[in-house]
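In what follows, a structure is listed as structure tokens, so that the remarks can point back to it.
Omission of a single protein chain aside, the complex is shown with its protein chains in their original locations.
The letters A and B name the chains in turn, as written, and every chain counts its residues from 1.
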Amino acid sequence: MSTIRIRSPASYWLAVPAAAWMLGVVVVPIVLLVWVSFWGGRAFSMASPLTFDNYARFFANQTYLKLALSTIVHTATLMAVTGVLGYCIAYFLVMKVKSPGWRLALFLAFIVPFWTSTLIRAIAWVPFLGVNGVINQTLMYVGATQSPIEAFLYSRAGITMAQVSLYTMLAAGPVVYMLNAIAPQLREAAMTLKATPFVVFRRIVFPLTLPGVVIGQVLVFLNVMSDFATVATIGGNKHALLSNLVLLFYEGSQIRAASVVAVLLMLCMLVGVVVALRVVDIRRLGADR
Amino acid sequence: MDALAHDPVEDAAPGKARPPLDLELIDIRKRYGDFTAVDGVSLKVSKGQFVCLLGPSGCGKTTTLRCIAGLEEPDDGEILIGGKEATKDPPWQRDIAMMFQDFALFPHMTVAKQVGFGLEMLRRPKAEIARRVQHILKSFEIAVLADRKPASLSGGQRQRVALARAMITEPRILLLDEPIGALDYSLRETVMLELKLLQQRTGISFIWVTHDQNEAFSLGDLVVVMNHARIEQQGPPEEILQRPATAFVAGFVQGNNVFRGRVKELLAGALRIETPVGTFLVPRPLAAPPPMLGSEVSFSVRAEQITDAVFERHVNRLSAVCTAVEYFGAVRRHVFERSDGEVLKYDQFGAHAARIVPGLRLVLGWPAEAAVLHAGVGG
Partner (left out) sequence: MIGWPKIGWKGRLGLTGWILGIITLVFLSYQWLPIFTLGLLSFSGPTGGTTFPMNGASFHWYQELWRATVMNDFKPPLLRSTLLAFACSATTIVLSVMAAQAMRGQFRGNGWFFYLMLLGIMAPGILVGFGFAIMMRLMGVELSWDTTTFLVQVSWTLPFGFLTMLAVFNRFDKRVEEAALTLGASRLTAFRRITLPLVLPGVIGAGLFGFSLSYDEYARSMFTTGPDATLPLAIMAQLDRQLTPEIYAVGTTTTFFSLIAIMLFTFAFWAMRRSTSLRKASSA
């Protein structure tokens, strides 16, 4: 018994506003995008005939295909880097920091930047990476290099560096949650069963945190694939990923081309999420191999 | 050089070396900041002995157990397992296994996988592991659960899995941290008996931590009563129950009446002790030096040694008012209030008819030999 009756009309109607909002603002536009991507003809109207021409045009273009591939490679790199880094940080925070005061302080120190604009944090990397930027100046000061390394700003490396700082905590968060849920007795029991600490980690701790790792990776994946601002700010006009392509086409009034890229982007993300959910589900019921 | 239990076979063969103790703790000390959890604990456990660490919460019994396991490192003292120094050894190098209070089963492994885990760590060949897992699952009657995960098991089943997982490595010592606390009451008796028989069959030393006296006294060959980080008394159950060494032990175990007072007179083989409720004659061991006149001492009398049919030989007497009568089937317990406000328990054989009712004032007595003088630090 509670303030809402189970399966009552009231509970249904309370959900309607939110559902209507999301359907109208998210679902319908996405479906619309899919529809538009099949529009043929010249005029931009709902009466347009449906055709695969737009897709054919996209896939025929080598540049675009290369772009799609490099987007995937870039995202995979980010996932790997943030995954490892995020796990190390999560493990340190949960297992190695004993005093709850310090743990809270560190946790806050990591979380607070998230409450500020990602755009600003991305922009903040520009003075770091440039030819006269902080990194280069430090390197030259220390004597590591003679002339500034141009490879930071306006490069894939620079974008990666910035995105690592932006998204690692997304990978770490779910892992922190799962690590917290592991009772210390489990590790102790394994140790009394002749398992050395590394084996305890590999056979007990890591498998139990796998759902967290997967969720974290999904979050990073989604964010990196749709992040155009960091690419544009740090990559300048020299680099673009799939998400930037959408924008490019839109600004060039090539709505149909833009929607093709949008649909492809969505498909990639859908595939990624479905695969991840499969893995997580399996793991939840899954055997220790 | 005293062993707490004799192995007749070994003793019978002259010239044969005495078997090493399964476990020896020498003056273990463990502190957490200002708090001393274990303060000078020494213990000797012979081969195949069932030891119960008994005491109230916070007395240090679990910390001691964890030091034996290697999960805690003592600040001082030594731990010898099977005669070998193990004080600085990590848990995975010690010849021990442990059963945890909530069983600590690995949620992501099947029963078969986790029971075999210890053998995997010992790098046994796969075929051997499979064979031994099968064997132990059968002997614990859980073979049908081999492919199930812990989440789908009942409490009793989990306990068996935890036990199988620990026993399969054939450790020298099995450490048990309140192992039946998580089980239903009705299951506990059965499990206690099974574990006692298991211990006798396998000859592994069990070290069982509990706050429940019934468990400790029915299971243990050796009972170690702990309080405030120290061992108050250790010995076979009868010794603890019949001859408590300190006021704490006397008060902690059931069925004792504790008296505190001052030494009034020293006699040969006895003391006359003056307490707020009267002066009593208490025997004292001749071997030990007598306490000083006027010093504070305590003694206890078991509830079944008291009688209301007072004769000449019942030299110790006091008058009290009955406040309640409790019937347990085998025993009828009468609760009296002494003139100093303390409780006095008088137990009678349950089959006898009830005579005493609440409100009645009686004179109760006991013979001098029934009183037990407490040595050592008073509670």
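Just so it is clear, a contact is a pair of C-beta atoms (placed from the backbone, for glycine too) under 8 Å apart; a residue touches a chain by one contact, two chains touch by 3 or more.
What you see is a predicted model, and the numbers here were worked out from it, not measured in a lab.
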{"item": "Residue, one of A:Met79, A:Leu93 or A:Ala240, that touches the chain absent here", "value": "A:Leu93"}
{"item": "For chain A, residues in touch with the removed chain", "value": "1-8, 10-15, 17-19, 21-30, 32-33, 36, 46, 85, 88-89, 91-93, 96, 106, 109-110, 112-113, 115-121, 123-128, 130, 132-134, 137, 162, 164-165, 168-169, 197, 222, 225-226, 228-229, 233, 243, 246-247, 250, 255, 258-259, 262, 265-266, 269, 273"}
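Throughout what follows, only the chains that are shown with their structure count from here on.
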{"item": "Inter-chain centre distance, chain A versus chain B - centres from mean C-alpha coordinates, in Å", "value": "57"}
{"item": "Interfacial residue positions of chain B with respect to chain A in the complex", "value": "69-71, 90-94, 96-98, 100-102, 104, 106-110, 113, 117-118, 121-122, 149, 165-166, 169, 175"}
{"item": "Chain B contact footprint on chain A (complex, rising order)", "value": "183, 185-186, 188-196, 199, 203-204, 207-208, 283, 285-288"}
